[in-house]
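What follows is a short report on a single structure.
One protein chain omitted, others in place.
Chain IDs A and B follow the sequence of writing; residue 1 opens each chain.
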Amino acid sequence: MKDWRFFFAEQRGTLLALLIFVVMFAIYGGNHPAHFSANVIQTAANKGVLLAFVAMAQTFVVLTAGIDLSVGMIFILCSCLASYVVVGTPLESAGGLVLVLLVGLACGAVNGIIVVFGRLQPIVVTIATGAVFFGLALWLRPNPGSTKGFNSDLADAFTGKLFGVVPASLVTLLVVVLVIWVPYRRSVIGRAAYAVGSSEVAAYMSGVPIRRAKLVAYTLSGLLAALGGLFLTFFTYSGEASLANGNTYTLFSIAAVVLGGVSLFGGKGSAIGAIFGALAFRTIGDLLFVFDLDPLWQPLFQGVVLLLAVCLGAARLFQVRNRLDLFM
Amino acid sequence: MSTETTRPSEPAWRTLVRRLDPAVTIAFGCIIVLLLLGSLYSSNFLSPEYLLQQLKVGAFLGVIATGMMIVILLGQIDLSVPWVVTTGAMMACAAASYGPIGVALAIPFGILCGVALGLVNGFGVAYLRIPSMIVTLAVNAVAQGLMVVYTGGFSPQDSATPAMRFIATGTTILGIPNALIVWAIVGAMLIFLLSRTVFGRAVYAIGNRERAAYLSGAATQRVVLFAFALSGGLSAFAGELLAGYASKAAQSMGDAYLLPAIAAVVLGGTSILGGRGSYLGTIAGVILITLLQSILSVMQIAEFGRQIIYGVVIIGMLLLYGRDKAMR
Partner (left out) sequence: MDDGIALFHMEEISKRYGGVRALENANLTVQSGRVHAILGENGAGKSTLIKIMSGVVAPDKGRMALDGKDVSFADPAAANAAGIVCIFQELSLIPHLSVADNIVVSNPPTRFGMIDRRAQRRIAEEALARAGGEDIHPMALVQDLPLSRRQIIEIAKALARKPRLLILDEATSALTASDVAKVFSVLKRLRSEGLALLFISHRMHEIAEIADDCTIFRNGRNVATYKAGSKTDNEVVELMIGREYSNVFPSKPAPKPATGAPVLEVRNLSWTQRLTDISLSARAGEIVGLGGLDGQGQRELLLALFGVLRGVSGDVLIDGKPTKIGSPRIAKSKRIGMALIPEDRKTEGLMLPMSVMDNLSFAGLGNFARGGIIDRTAERRAAEAVIKLLEIKSDGTKVPVGSLSGGNQQKVVIAKWLMISPRIILLNDPTRGIDVGTKQEIYVLLRQLADAGAAVVLYSTDYDELIGLCDRVLVLYDGAIKRTLVGPEITERALISSALNIDVAPDASPRVLA
């Protein structure tokens, strides 16, 4: 049987993202003064995991051929909220944690409800809801900071190392993948999301539950963005309603998704690819650091690498023999 | 659009009514409602001085939205607006420090820089077939990187030329602000371009069905390239106006214009999927957004409240008329 060939064809984007990440990280670790020490990996993991969560959030929506320009704002809002509610006793903190995730879920659901029942284009809806979410974040945290009694032990536990080696943030990411992504990918509703993204008309004709698929995708997207926000607060011990930060994460999440082999036209790719895309993208940003270059050059470097990376995707064009294939 | 010709048998008023796009009508209706609401708060809202002032402020957004609209009509999007605006402003100011020739060439030089960035966008979209969302994002990052390196991360010391200040802040006949006149000229040129030229027709055709446009022998790639170049040039020009308004360029001065520009175009009834929309609508959208921002700030609503109201109003208006057709 040639089943495995079909499998690899399906996973090509994800595998490519993995490869890019491994190469980037090898260069990074190889040139880092401390090489691949547990601390280097922990720092890298903590930075990468933030974007990985937001990129996963973006993936859920992009797979349905939508786009969520509010992920960064949900991320910021949840971070600000977390700086208030993850306080006090372990039980109280846990309650706060759940509240943050529920708020993220609700934000995602709002996006989904407006897109599905309002029949509006996701890009404009999420621009607008993004403003609302940011407004709420600003209301919570007009100035950066955290509430007294912030549970920094909990934060440290999530950002530290398990058994002194494995970064806890990476473990959390893995658990999230196993508990949320894998079942989703194999569920009927996950299949429906892919179908909707690939061809909404065909999905409708086939009796696929389009509305439910989209609602669930947007809602899960909110949940993942909230997870990211939670981790941001774990790292910084505080919340900050930063417009620039929110926009950056939204934009980076799109970049990560594309690097991760998820098609912006929907129906193709996986959140695992997006995670590697996010990790690779983060590593690119840090490469300059290990080469001792002026940090002033970092934005330019990141931009140029991103531009080159997306141009590489155009290499397939040279194989196109029928120009009509260029127009989808 | 006024690509149509009048049927001789119809009375003029009826043609006018038939041509009125419901989106444009509602947008103008909302402007009037906003003004009336504002006048309940303060009679200043209906004074000519206030209205002219708003139109002048709106002109900056108007010029950017003009470029954005062409790109959206193609079914694409230009996310590079923030740093193309900034690049235009900074480069024009930079040129001004090179003696009288620099001062004279400041405006064309800034625009040229914007056109160059736009060409990169257009090349990526038209020839490399990269989704515009991602290529313009990358170009935005590159432009940001270039400007950060150029300025060393600080606000540049060069100031705007007298010509830039004159266009942005001066008035000519009857106290009409020059910025408004500039917007009117830019708008008139775009209306002509869209309704009377082969290029304009091709823009609509590509936005509706690129495949069919290509098979009809349209120069689709050149049209897309030119459209993005135009958008880049207009963004850079708007940046120069903003620099003239504030007498100098600043980091991230363009950040506040991306989402309002998209919102203005979409509120004006242009389909985010491309192929449909009129410039009259964009004018309405720009005025609407400008008024909304102004009224919220005059009423001294805190920033967070402004963000929330802003988002809710956009969603509310789109729900009024921007909805896609139901599937059945």
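Keep in mind that, in the parts below, contacts are C-beta pairs under 8 Å (C-beta built on N, C-alpha and C of every residue); 3 or more make two chains touch, one makes a residue touch a chain.
Everything numeric in this text was worked out from a predicted model, so none of it was measured.
If you put the hidden chain back, the residue from A:F75, A:Y194 or A:F276 that touches it is A:Y194. Looking at subunit B, the residues touching the absent chain are 3-5, 7, 196-199, 201, 204-205, 208-209, 211-219, 275-276, 328.
Touching the omitted chain from subunit A are residues 2-3, 6-7, 9-10, 183, 186-188, 191, 194-195, 197-199, 201-209, 267-268, 320-324.
Convention: only the chains that are shown with their structure count from here on.
Residues 77, 79, 120, 124, 128-131, 133-135, 137-146, 148-149, 152-153, 210-211, 214-215, 252, 255, 259, 262-263, 266, 272-273, 302-312, 314-315, 318-319, 322-327 of subunit B are the ones touching subunit A in the complex. By the touch criterion stated above, subunit A contacts subunit B in their complex at residues 67, 114, 118-121, 123-125, 127-139, 142, 204, 241, 243-244, 247, 251, 254-255, 258, 264-265, 296-304, 306-307, 310-311, 313-314, 317, 323-324, 326-327.
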